[in-house]
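One protein chain is absent from this view; the other protein chains keep their places.
Up next is subunit A:
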Amino acid sequence: MSKSEMADEALFLLLHNEMVSGLYRTAEQGDGENGRCITKLENMGFRVGQGLIERFTKDTARFKDELDIMKFICKDFWTTVFKKQIDNLRTNHQGIYVLQDNKFRLLTQMSAGKQYLEHAPKYLAFTCGLIRGALSNLGIKSIVTAEVSTMPACKFRFFLAECLYFMHNLYPEVNDINYCYWKLQL
């Protein structure tokens, strides 16, 4: 990987980290709505993901099915954004996908192990939104969550449309994304 690519990455990494800490700083000084920070980050990622995916897929062929879209996300999208591919993709073919990245770029600089594990979710919220936005502009409604057990490896879980219908039956009041996260206990 050439130095020039790493230069971009450094810039985006710094901006992303500063965004996270800036938002939390604002929240502390303001009325202390800490719970909204993750939502705000996720929404920002959502808008960015929507825009990005339109630029990336301008010239690509139409996607055949959902699995094709997921493979695109794992390979091309992830490579363009994070300079590497997803390491592992698992699915139950019924709308749940788990993407595993063993060296997630936004976390590698933070720790390698269990240190600062409790701070990891704030740094993943933007990426979750990014993927959710990308999928939404490809026509797929989804919920994306992330989990970290050991830094810098992390897993992104996607619950795609048909799975959401199922959950909508279980939890009919599911409209707000935060409520989904809470209900799913993820």
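The definition used in the following text is that a residue touches a chain if its C-beta (ideal position, glycine included) is under 8 Å from a C-beta of that chain, and two chains touch if they have at least 3 such contacts; residues count from 1.
In the analysis below, contacts and distances are computed from a predicted model.
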Notebook entry, point to check: Looking at UniProt, which of "Superoxide dismutase", "Trafficking protein particle complex subunit 3", "Mitochondrial inner membrane protease subunit 1 isoform X1" or "Tubulin delta chain" names the chain we cannot see?
Noted result: "Trafficking protein particle complex subunit 3"
Checklist line | Options A:R47, A:K75, A:R90 or A:K114, residue touching the unrepresented chain | finding: A:R47
Check: For subunit A, which residues lie in contact with the unshown chain of the complex?
Finding: 2-12, 14-19, 21-23, 26, 30, 40, 43-45, 47-48, 50-52, 54-56, 58, 79-81, 109-111, 116
